[in-house]
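Left out: one protein chain. Kept in place: all the others.
This part shows subunit A:
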Amino acid sequence: MDATVSTGTEDSVWGGGNRPLGASYGKMMMWFFIMSDALTFSGFLVAYGFSRFKFIELWPIADEVFTHFPFLHGVEAPMYYVAFMTFILIMSSVTMVLAVDAGHKMKQKSVILYMFLTVIGGAIFVGSQAWEWATFIKGDYGAVETNSGRILQFVNAETGKRAALADFAETLPEERVKHQASEGIWFESEGYKTSYSLNEVVEGFKATPNILIRTEQLNEEGEKTLLDRKQSLAKILEANQVVEGANLVHNEYGHRLFADFFFFITGFHGFHVFSGVVINIIIFFNVILGTYERRGHYEMVEKVGLYWHFVDLVWVFVFTFFYLV
């Protein structure tokens, strides 16, 4: 209670001097905040579950979406990078507990070291998440979208592997102009121009007999349905635009809500990690300046620690529901 303002009435029951449930005021408030934040996050995750159950048989398969690892180009590495990120976050949680533990023993030097390591861990995590976002936004194979907003992806019939648009699209002597709001319909404009026009993809598809279409529909094996060549030729006529990468409106991985939730939930979590890092840095400097040494206890480190572990806790759930299940 030393951290709160002294009113001189600590001896009376209502004077603020007693600690209900054995927790100080600040710690109790941190728990209040964490509980409300937990409910916010569960609201998001359950909303994700809602949309997923709604479109259960055409939801994208996370293993096929997150397949990249930095510096390993062209190597299929589903989940390894997220597993690495999870490990980093758990590790920085551990250094945080060690900082709290050292704080209890009033070891200023160890608290400084552990707080520093925690900040580094958090920074690596945020950086990884930025990389993950960039990879997701850039996309890898490209796809076409039908009139109803369904995604059609392409597969090489010989190898059975995904085919990128560049593998078969033709280059036609046509000029594709980026649609701007100032020209044509004023309320419509394009954020980016795809590398191939719809026409080029469709013509290339017709000219390349070993390319098949894969729809979003999951079959009984839990895999995406692969159409044969005849069905594919009929299906390509429904296409109305080329999609490369992901944004809030279109994404090449499948249902558009998937990208929306990805950006929203991991973004909100990333924001928490970011603010956690900032708060940790502030506390780190306070420890160096000896603020808590003079105050006589390191409870502030403990309170920030609670927040930091909570961020880790949330990630454990995001990891499961976004990448594993």
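Following the convention adopted for this analysis, contacts are C-beta pairs under 8 Å (C-beta built on N, C-alpha and C of every residue); 3 or more make two chains touch, one makes a residue touch a chain; residues count from 1.
What we mean here is this: contacts and distances are computed from a predicted model.
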Chain not present in the shown complex, as UniProt names it (candidates "YeeE/YedE family protein", "Cytochrome C oxidase subunit IV family protein", "Sugar ABC transporter permease" or "Spermidine/putrescine import ATP-binding protein PotA"): "Cytochrome C oxidase subunit IV family protein"
Per the touch definition above, residue among A:31, A:69 or A:131 touching the missing chain: A:31
Subunit A, residues in touch with the chain not shown (by the definition above): 21-23, 31, 35, 38-39, 42-43, 46-47, 49-56, 63, 78-80, 83, 86-87, 90-91, 93-94, 96-98, 100-101, 104, 146-148, 150, 222, 238, 305-306, 309-310, 312-313, 316-317, 319-320, 323-325
